[in-house]
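Subset of chains shown; positions unchanged.
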Amino acid sequence: MFVKNAWYAAGWSEEIEAAPLPRRILDQPVVLYRGASGTAAALDDCCPHRMAPLSLGTVEGDRLRCGYHGLLFDCAGTCVEVPGQATVPRWAKVRSYPLVERWRLAWIWMGEPDAADPDLIPHCPWLDSPDWAFSHGTVTYGCNYVLLVDNLLDLSHTTFTHKGTIGTESSATNPVTSTRENGTVRIERQMKDAAPSKLYQACGNFEGNVDRWQKIAYEPPGNIVIDAGAVPAGSNDRSRGIDTRIINYLTPETGESVFHFWAFARDFALDDPAMTSFIKEKIEVTFNEDKRVLDRQQEMVTARPQQRLFDKQADTGIVLARRLLDERLKAEAHGADA
Amino acid sequence: MFVKNAWYAAGWSEEIEAAPLPRRILDQPVVLYRGASGTAAALDDCCPHRMAPLSLGTVEGDRLRCGYHGLLFDCAGTCVEVPGQATVPRWAKVRSYPLVERWRLAWIWMGEPDAADPDLIPHCPWLDSPDWAFSHGTVTYGCNYVLLVDNLLDLSHTTFTHKGTIGTESSATNPVTSTRENGTVRIERQMKDAAPSKLYQACGNFEGNVDRWQKIAYEPPGNIVIDAGAVPAGSNDRSRGIDTRIINYLTPETGESVFHFWAFARDFALDDPAMTSFIKEKIEVTFNEDKRVLDRQQEMVTARPQQRLFDKQADTGIVLARRLLDERLKAEAHGADA
């Protein structure tokens, strides 16, 4: 089940160019393209004439021409030309999706168009600020997006799954506090006098142990920002520490696959492209370690639909998050009924 | 739904040799082979003993021996030997299909054997005439055969899908006349004073514009011959023009795949193997451009069984053709009931 009335990251702005980009979102085929005026648009990737994918077509000005019989559509999905005939018939219309670019991402609204309020787009200033630099990328997992939400909300897994990059003993052993504030679940872990991870060591050049924190904020359906950082143990000195935001926007491709648009923002080495590349490489290793587990986990979940998933104590945040998501799904279903 | 009582091209004669050739036709496994006497035969590709594919066997004389336990079948499907026993049991029989070779193709009849009249084989003299030379090949598409019929009957798509080979502006903008004569749908387009396509330019060495024609004849279920050619604009001089036949025999492999046995016959450069190769290469590029669209179109059609396909004005021929095909299917279903 997908939340439909929400802004989803459809792609990085840099991905959307004149060449039409097909992308399946909430199990619907979407074509993204950028017109000559610079505006990005999203249409149903299916010509109403014969159901050819519009993504095989070409952009002309701000319009998209089907590559099969040449029907021409504007960015609102209205057909403006059917080659070989003088008039455009009524059926020649394709669904368009609201698309807004902000924070270097293109946000799509797959639900009721009237509800597509741009003020609801997740707040992500770290990707568009002179005080932060960031690495970023996209990973596609072969699992339902909720399994990836679970993954990102319980960082105790980093100890076991990511020994070579971001894992340390302390993530598994230190407890979390989980709270719900209106539409957000917050999960926090403090790790005092703990060994830094290999990644932190490389980023912060710490000489000994550190005081670390992980503050996760989850908003349904799949927006997770992690405020994480470290200072030398006992120092309480931010100027000698590192501050990061791990930003995660999850967009279901299908019921069993999900796009993970991620960014890792930092408050240090702002003008250092080597640091940007280094972090990108390490995070990609890390998320592919997750993918290795999650894709197989989905296979098990699919094969055994009756088997319960259990919760351990550190899963309190996940429990709150699932409840919040369920409420959102139910509210949307109720609204659809009303 | 397939028309069963019809001759389908099972393969090019040159494809059928002593080594058994498995080919799925109308979603049935068929094995084709050529016996020592030169006669080609078609059997159900399934040994009645243990259901091993006969295509893994070997030809002995005019017979086919199963590669598993060695049962030997003649070209009528009668078992003539069960190794290790003196008698052949009654169950040892495999269905054979009428197979006739004509016009360099092997034609198979998948329906009622009694109805398999060779006079019903499509007429295709251009592949067996000293006045014509031809290029030929086979393309397998991942779509229902009807989508490929649609494609070949509406050549306005060439303008958009085949810009680099056979497409020109005029195919999309000039109207067609569509008529039905008994069991045939005819679709005709005249293009006066039009630019030649890149392929025509290379074939005909035209200095300026041409008068072109496309005369399509469709016979259900999937036989399409296109009479196409050009002369210098206004000249009405066939001796300075080119005449071609694009011959298309469509044989469903499954409900979502189809073999396209095609030939491109010409009345020029008859003894020029380089021209034969050149045209083959260009046509293969062209049909693979179609395949790129049609395979994806089928995915959409499969994913959205409820979505209607609409017709534009140039689709009148397709509408007539679908009606003719439906009548044929209904007649066959009715005959099966009677």
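Every chain is named by a letter (A and B) in the order it is written, and numbering of its residues begins at 1.
The criterion applied here is as follows: a contact is a pair of C-beta atoms (placed from the backbone, for glycine too) under 8 Å apart; a residue touches a chain by one contact, two chains touch by 3 or more.
Treat the numbers as computed from the prediction; the structure is a model and nothing was measured.
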Exercise for the section: Of the identical chains, 2 are shown; go ahead and state how many the full complex includes. Expected result: 3
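Going forward, only the chains that are shown with their structure count from here on.
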Completion exercise
Whole-Å distance, C-alpha centre of chain A to that of chain B, is 47
Fill in the blank from the handout: As the complex stands, chain A meets chain B at residues 29, 46, 48-53, 56-57, 65-71, 82-85, 89, 91-92
Practice task
State the interface residues of chain B toward chain A in the complex, per the touch definition above.
Solution key: 150, 154, 156-157, 159-161, 172-175, 292-293, 296-297, 300-301, 303-304, 307-314
